[in-house]
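Heads up, the thing below is written out as structure tokens.
The excerpt is restricted to a subset of chains, each kept in its original location.
A and B are the chain letters, set down in written order, and residue numbers restart from 1 in every chain.
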């Protein structure tokens, strides 16, 4: 019990600190301070100034809505004179972070359930019924083979299929794009962001934007960097591509909104930065499966109640709005962690200088004698002798 | 060779440990232990207890499905008595993490391709054909100007446009909202989560929820916190907004599901926490471009085969389901990293106490003499003299 108390007293009332050799040498002293300075500069410069290690950070939570505007006219033999507006070319009508605008199409009107010849290709061209297997269906078939071989046109015979007839002829994509006027359509992007940790929220329609400005402005990286209305042609151009080329086979454009905010400063400096990137970029010399398209149909019911449909293979540009960013604000916890780590790193300076002083310098043996005290394992007398 | 062996032997068989000054002082000793205790408390308290630094963490992977239920009736001069069900007001029928419920609308029935006067506004009102430029189309136009100036109604003349006619009149949003009964619709949210690292998965329909309970319950933060069926009115109300106000011009509601799980404890304690937030909150005094709406059309074919459509400008509430969360489980690697860092931080205690003892205390010169041994660069004799 008494021994225990003594140990506790020793533990509490004794302070142990390393004994230090102070070498009075300009060379070594300056070197030591230089190394310490370097480490300190690194810790402060990198961790505190560059990486803002004194801040707690949070990732952005975002909601996006989009709205396209614009009208185009087309005049073709199939459809005649026709006006296209938002309800016609935006499919589907609304999506979460994305908007598809149809720029080109292959339209097949008045399809009905029935039997008709397939499009001719390697597997469907036939000479007689023997070439067609009833009930078969390939990956690229438009329907199920009936087993008959029928005339496709004056010269070619193909296997007949049960399908929506007539089948779509997608061998030629219209060029230039059907809705090439889409280049002048505009896209309004409304974006609300929220940093949950700091309960900070902001929208990309900044407080100083008036309704009048919003009705007339168009985004421009230099003159109108905060106008949230984008001309489609400019988006594609900013990403280094040609709108008219992209419109033919479609593609995907990323509209990136970056919200990097330093919340230690006034919130009016927390601003969105827009950038544009084509997300389906492809190698020019490796052009496998390019562009973006999908099929949809409008269904009608004719006089007899039978169902007809208009099949549309829609080529177009999908605009994906990608919101990212980080906000930082001073917080005591990460500051202390980084100060601690920085102090620990300062110990490296001593290690480095020790290596130089005790291994590389001329007077290393003299210095070593001062720093080290040799203790032999079994010969106790020797231990003291070699000291000092 | 022999020298090399000696160096190796010295490297392997010698143990170097710093020489320590043990200062027998109650004041200093206690101070040292107090500082160490503080650092230890910080390391253990913050890193281990609060931040759970002994755990490996993983982010949630989630899949969400939603299903709305509810029926509303409306009785207007345009549409007559009409019942609205899920297939009518959810557009599009399914989305990935989101559901749009139409609450208000401007409906324009029986539009056909043709020519008709534009809505009157600053740019479209005209006196004669000279005011209308054929082929022109503004950002807010409904079609392409034909160049004629025609009567819009008895008193006003506007430029004629080739468009879907008659053009939509969206000057007045119906108030109160057309489908104001949507307040009582319900939304079932099914959510499966997965923590890949720990191969732990769970769904928000908890094991103790029966089919009977699921058929009758409605979410309430206090009485039914785990019922995954939400009344729309309650969601909006929980976020501090009025459903009937929001229904008029639309908006976006976030349904946040938080899955923070400590997998060191039993998995039945890993539970979803729901919260609600309006994602398109706006400043009351800065009401630019409020709400949420989009246009879509239903296409019909009349007796002559000509296409007609019903254009709907749909206002409504989009419910975005946002799933987030982190799971943690004990792991030896992060534990060791944090123990190591903690020990390194303990060295800071010695630095702090040294500063106090050797720079601030009265007996600092006496203590310094014990701690430091001065070694002069050139005068070797002096080095030993100043020691002790």
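Brief remarks follow.
Keep in mind that, in the parts below, a residue touches a chain if its C-beta (ideal position, glycine included) is under 8 Å from a C-beta of that chain, and two chains touch if they have at least 3 such contacts.
As the structure is a computational prediction, the values presented were derived from the model and not from experiment.
Every protein chain here shares one sequence; 2 sit in place, and the complete assembly counts 3 copies in total.
Everything below uses one rule, namely that only the chains that are shown with their structure count from here on.
Superposing the C-alpha atoms of chain A onto those of chain B requires a rotation of 120 degrees, given to the nearest 5.
Note on chain placement: the centre of chain A and the centre of chain B lie 16 Å apart, centres being C-alpha means. Across the complex, chain B is touched by residues 11-26, 61, 63, 65, 67, 69-71, 73, 81-83, 85-88, 90, 92-96, 186, 188, 190, 192, 194, 201, 203, 205, 207, 209-211, 214-215, 298, 300-303, 308, 333, 336, 340-341, 343-344, 347, 363, 366-367, 370, 372-373, 388 of chain A. Listing the residues of chain B that touch chain A in their complex gives 16, 18-26, 28-33, 42, 46, 91-92, 95-98, 100, 113, 137, 139-144, 162-164, 252, 254, 277, 279-283, 286, 288-289, 292, 294-297, 299-301, 303, 309, 311, 314, 318, 320, 322, 341, 344-345, 347-348, 350-351, 353-354, 357, 370-377, 380, 383-384, 387.
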